[in-house]
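A quick write-up on the structure given underneath.
One chain of protein is taken out of this complex; the other chains stay put.
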Amino acid sequence: MAASPPTLQSSFGGPVQGARRMPSEAPQERRGASEFDVAVVGGGLVGVATAWGLAREGCRVVVLDEGDRAVRASRGNFALVWVQSKGLGLAPYAGWTIRSSNAWEGFAQTLKEETGLDVCFQRPGGFHLSLSERELEARANSLKRLHNQPGIVDYKTEIMDHAQVARMLPDIGLEVVGGSYCPLDGHVNSLRLFRTLHTAIKARGVTYLPSHRVENITREGGEFRLTTAHREIRANRVALAAGNANMHLAPMVGLECPMRPERGQIVVTERLRPFLRHPVVTLRQTDEGTVMIGDSKEERTDPAGLTLGVSATEAERAVRMFPVLGSANVVRTWSAIRVMTQDGFPIYDESESHPGAFTVCCHSGVTLAANHALTIAPMIARGALDKSLVAPFSARRFHVQEAG
Amino acid sequence: MNAVDLAPSYDLVVIGGGPAGLAAASLAARAGVTTVLFDENPGVGGQIYRGITSTPVINRSILGEDYWAGEALANEAKASGALIVNGATVWSLDPERIVGVSIAGKARMIEARRVIIATGSQERPFPIPGWTLPGVMTAGAAQTVLKAQGLLPDGRTVMAGTGPLMWLLAAQILRAGGRLEAILDTTPRRNLLRAAPHLPDFMLSPYFAKGLALLREVKAKVPVRRVASVAAAGDGKLSEVVSDRGRMPADLLLLHQGVVPNVNLALAAGATHEWNERQLCFQPVLDQDFSSSVPGIAVAGDGAGIAGGTAAAERGRLAAIAAVRALRPEARLPDPQSVRQRLQREEMGRAFLDWLNRPADSFRQPEGETLVCRCEEVTAAQVRATADMGCEGPNQMKAFLRCGMGPCQGRLCGLTVTELIATQRKSTPAAVGYYRLRPPVKPITLAELASLPISEAERKAVER
Partner (left out) sequence: MFKRLADAGAVVALTVDGKPVQARSCDTVAAALLAAGIDRCRTTPVTGAPRLPYCLMGVCFDCLVTIDGVGSRQACLVPVHEGMTVETQQGRREAGR
């Protein structure tokens, strides 16, 4: 194993400074026998955000990914950078989410400087709307439970009635009885983010290898060997960012990553003139003008399938929330598989038996992209996770719970 | 006919009212199978017989006898007892054969025991610089308004491209008293080499004599130039056509480089498709009865691979015979063997025509600022650069650049994107694949989607 790279502290939380070092300037002494310092397994948002962060730290990085038809949550998500309701059941998750939300603006700015692409991050505050008193009550209760947890940060979510909501979202329908509002909620153009990160890693000299599905990982002579159908890749460290597939990969390096994938469907309209200033958890207008409607949760894991009745429910609720949308044309629908850990919270781990192996796995990989790039990646570059920040997210929590 | 008046289920649903769909629906209905035919156009006939029941073009020599042959098919379908619904857009078809159809802004889900997709073909994308300018349209478009509305190109009209349909339209325009400034023939000369081995078959086919006569008719009246490049230029509308042979002022440029199967619905239904290297397009994998990989769903007509209008009708009949056999084994049916023989005869000259009119790479794989995706305005340079970045297929490309995400849902960019990726990544279109398609394959309103039946479980998957 090569010596740890020099520590390059990122300015967490605030706007990110410009690029500190390009790969070619990486210190020579770090170069071990391997071609790469770090192999990132998975080219979804989590993988490329991590890879970009690693490259910024001067690491020589390879990203191994599957091909065009891969199941990839990063291509099918709802693009919220969302805070409200995060953390019920694991209080530190709220703080972790807010950290990313706060870092997002600087993250977006840096990406723009590096690639010229604007991911259109906005944080105007977001809503969760309720279509009945029962829904609103359930919403209020869950927020109360969330806020009553010990050690929770306060993120100022408030419950509003119809009139209060209408002041901020004039187009709501009469059936909207109210909702919750959190000023920290935002959204981004997530497909552009995906493209931007790929563009950025390419510009930083990261090797991206599509159609290189990792079949096996071993650690020999201080380096990791990753087997693919094409060839074997060697790296000093390995970061598992393969989404739900981490479940199978983690045990190869002495880690675990229990998952329960879940399907979500989204409906998208044609481009419309701006009519919605704030994202709603199930409905948002993109910078391009299209309206995304979504957020179903199904047990199914067939990524090709689509349940029309689920799309219909989403549409029906959307029209009740915003009656002006009734005449808008639906141009696309899709389903995607959520990367979901067993308890829904992120897993960040490092292996004891295979030093240098890490897991980076979560739902909400859009929201947490800034953390992965700016906080997790530097830790992996240094060779150790900072327990003060991420200890609560170790998969060990599953055993603690079992024991308890 | 309104959406509410439809029965909840039919034995056979035929989608598309061109020769394939009309022939299939007539045969099935006459064999006693309850049949409904949906077509999104205001009238039946499909592309070849567009406007056949309503055309104002009474001089029969203008559109030619091949066009008027459609009358018999349309009449036969009308008399067959099949329910024919025009203005009915099918926007969804799933492997359980639930058909989503929209009529006059109202959506319905209809169950079918069998489905025949007969949605035909569309013209191959022709991505040249300026192809989105007003004043540039497809030759098929000009032909459609000639057939259905009796509109004739007016002003300085140039045609560019390759393939029998371009020549047919030129002849029709001339017969109607129209004028063409020039035809820019984009057919690569070397095509003849690959086509030559198939010449004997072609000479025996019905197309041979007709084709030669057509060429002679057109070339006698219009200057024809071989060109290696074509571009449309103008500010806000077409003013000039530019080729490697010079510039010419023009008001209307008609483009055509063959037709390709309209695959959206069959793909969304989950039917397996394959790349056809000769015709440079994707087509469904079908058995001899035109059944697809999805049980109970057949694809007939040019949607099954391009073979022409007469072949389309025979294919429709074969698909219908198979459907009736499954639905009503006791029904009396025509002998499929004789249908197959007629079909074979129709398909005979195809290889020659395909090789001869195979569009050149440069007209299928544009460069630079030429738009690939008309809806989202994505350029060839962007697609190529993104492929170089490591993007291996159209689905990742769509995520990165939005190509194929607009209202046309990839119909006008899909093949171009696949081919560009294949070229950049030194792969093949077969390996690169096509866009993943999901319903609605044609836009419906949010209110229509909202009106569909919803089960308790489906509702629970969304409400929280």
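Things worth noting here:
Order as written gives the chain letters A and B; numbering starts at 1 within each chain.
The criterion applied here is as follows: a contact is a pair of C-beta atoms (placed from the backbone, for glycine too) under 8 Å apart; a residue touches a chain by one contact, two chains touch by 3 or more.
Keep in mind it's a predicted model, so treat the numbers as computed, not measured.
Here the missing chain is touched by one residue of B:2, B:54, B:341 or B:455, and it is B:54.
Only one of B:1, B:69, B:98 or B:151 touches the absent chain when the whole complex is considered: B:151.
Residue in contact with the omitted chain (choice from A:117, A:140 or A:324): A:324. Of the candidate positions B:64, B:81 or B:407, contact with the hidden chain is made by B:407. Contact residues of chain B toward the unshown chain are 40-42, 47, 51, 54-58, 62, 87, 89, 105, 122-123, 132-138, 140-141, 144-146, 148-155, 176-177, 236-237, 251-252, 262, 374-377, 406-408, 411-412, 442-443.
Residues 171, 270-273, 275, 289, 291, 322-325, 327-329 are the ones on chain A that touch the missing chain.
To be clear about the criterion, only the chains that are shown with their structure count from here on.
For this pair, chain A with chain B, the centres built from the Cα atoms lie 41 Å apart.
Within the complex formed with chain A, the residues of chain B that make contact are 92, 94, 98, 100, 109, 270, 386, 389-396, 399-402, 405-407, 409, 432-433, 436, 438-440, 443-447, 449-455, 458-459, 461-464. Those residues of chain A that touch chain B in the complex are listed here as 67-69, 74-75, 135, 138, 191, 194-195, 198-199, 202, 208-211, 267, 269-270, 282, 288, 293, 295-298, 304, 306-319, 325-335.
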